[in-house]
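Excluded from the complex is one protein chain; the other protein chains are retained at their positions.
So, chain A:
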Amino acid sequence: MLTNKRLILAHFWLAFIVFGLALVLGAWQMFVRSPLNTWHFNPEFYYRSVTAHGSAMGYVFPTLIAMGFGYAITEASLEKPLVGRRWAWVGFFLVAIGAVVAMIPVSLGRASVLYTFYPPMIGNPFYYIGVVMVVVGSWIWVALMSINFTIWKRENPGKPVPLAMFANVAGSYLWAWTAVGAALEILFQILPVALGLRSTIDAGLARVFFSWTLHAIVYFWLIPTYIAYYTIFPRAIGGRIYSDAMARIAFILFVVVAMPIGVHHLFADPQVGAGFKFMHSVFTGLVALPTLLTVFTICASAEIASRLCGGRGAFGWIRALPWSNPIMLATALSLVMLGFGGAGGLINMSYQLNTSVHNTQWVTGHFHLIFGGAIVIMYFAIAYDLWPHLTGRASEGFGLMRTQLWLWFIGMIVTTFPWHYVGILGMPRRMAFYDYANPVISPEAFSVVMSAIGGFILLISGTLFLLVLIRGQFSTKGEAGAYRFAIALHMPERIPVALNSFGLWLALMVGLTVVNYGFPIAQLMALSETNVPAVYVGASR
């Protein structure tokens, strides 16, 4: 029962328009930095483009997907209209306006600091203000999710909250708390300097604050994908979820251990001691648990679906899966990319192996494979699945959808595998170009060309995706019926309070963050001599 279809559609459309624009920038970057480009260009354009690409893909696109999908989940799973519709629109416009406010100075070249900010480099204040507006807009969504969750629980005492809504609320809480790190960095460190109120900044402390956001934000991006794995995929292929309780445990684990692990991004940094680096490494190991549990549950759910429609044998059931179904295909391709990306992630987080790949192209390859690959391909699947329910029009063109999904998968593999390889060779990331005539660098040239070709394939796939969505807006009218989520094989009638509420888990989330971040932050705040002069970027000063 989706009543606020326009609200949800607005979120999805804005998200995918932003995605399309950022994808064009990404493909251009792949081209200009490769040996395919033999012409001179201003490297500043490259860094401007990376800033725009990163900010759009990291802050705006997934946030809008989580918000739009969250509203859809609220209405469809709780089977009642969203409470706080007006506030939802306020949040939407805050995100939209914030994105524009941030992108104006970036396009003028006055904030080429990349989306990771990198103080003591300081860009135009409006860039940071725009990012803050995006975050504040999303916090309205967090509040609405919490309110709708609480109201439903009060109206349905003792009943288990539907899994999709439980996971959705988990994701919103995770985001609310993880955004605090970057918010502290921007509001108390960067903005005063950008506005000219102060002229020095502690770059080490800023990096610690940012790491608090930087890792868990990935799980915020991941939650809609996992919700789709658990609650869309089994239903779309005619099966059941293997286990409802284990799904809840997986989402709870994300909430609890996603935050106190961010220092694994700072293994090579001088401002955090080895003890806390090790603590964060251990917790990063723990965060592999929910993913391992999920892979098992999803594969088992697929097997249930297959055996229900006649699949047999130890492996024969894989053949009997409905492969022509785009959701089936997207989920399978997503899991393959998650497997490769996850294995790479275990190397990044490793206390020792990290030095071999830190800040090389390996890292770029890693997060494009996980986010751009495993996560975004499920955003496509979510849109394909929801579209007929939102537009009130029939879903057509399964063939085109499959082509698009395959192209995305192939493009992502062709882009990221060579990236991983040159990373092992030591190729640094985020450079506008390389001297391919240098005999030390020339062996990397071929791989960079491969990556660029992958980028073009991704651009074609992204264009096809938008075409499918546009076509969906104009196809023949047809009532898609109520939007449903998958149910579990053994549906629990009663559920432990801990798996139906968040109080304990939020306390643990905050507590563990304080334990793992408290000392490093306090130590750096006590150091006064580490405030260094800001370096203003661009033509604004």
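FYI, a residue touches a chain if its C-beta (ideal position, glycine included) is under 8 Å from a C-beta of that chain, and two chains touch if they have at least 3 such contacts; residues count from 1.
Quick note on the criterion: contacts and distances are computed from a predicted model.
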| item | value |
| --- | --- |
| Chain excluded from display, named as in UniProt, from "Na(+)-translocating NADH-quinone reductase subunit C", "Cytochrome C oxidase subunit II", "Cysteine desulfurase" or "Glutathione import ATP-binding protein GsiA" | "Cytochrome C oxidase subunit II" |
| Among A:L78, A:V135, A:A236 or A:V272, residue touching the chain not depicted | A:V272 |
| Contact residue for the chain not shown (choose from A:L163, A:L214, A:M412 or A:V537) | A:V537 |
| Hidden partner chain, touching residue among A:W317, A:Y434, A:F485 or A:Y517 | A:Y434 |
| Touch list for chain A against the chain that is not drawn | 43-44, 47, 50, 112, 114, 118, 120-121, 202-204, 207, 238, 240, 242-243, 246, 266-275, 277-278, 281-282, 285-286, 288-289, 292-293, 296-297, 300, 308, 346, 350-352, 354-356, 358-360, 425-435, 438, 440-441, 487, 489-491, 523-524, 527, 529-533, 535, 537 |
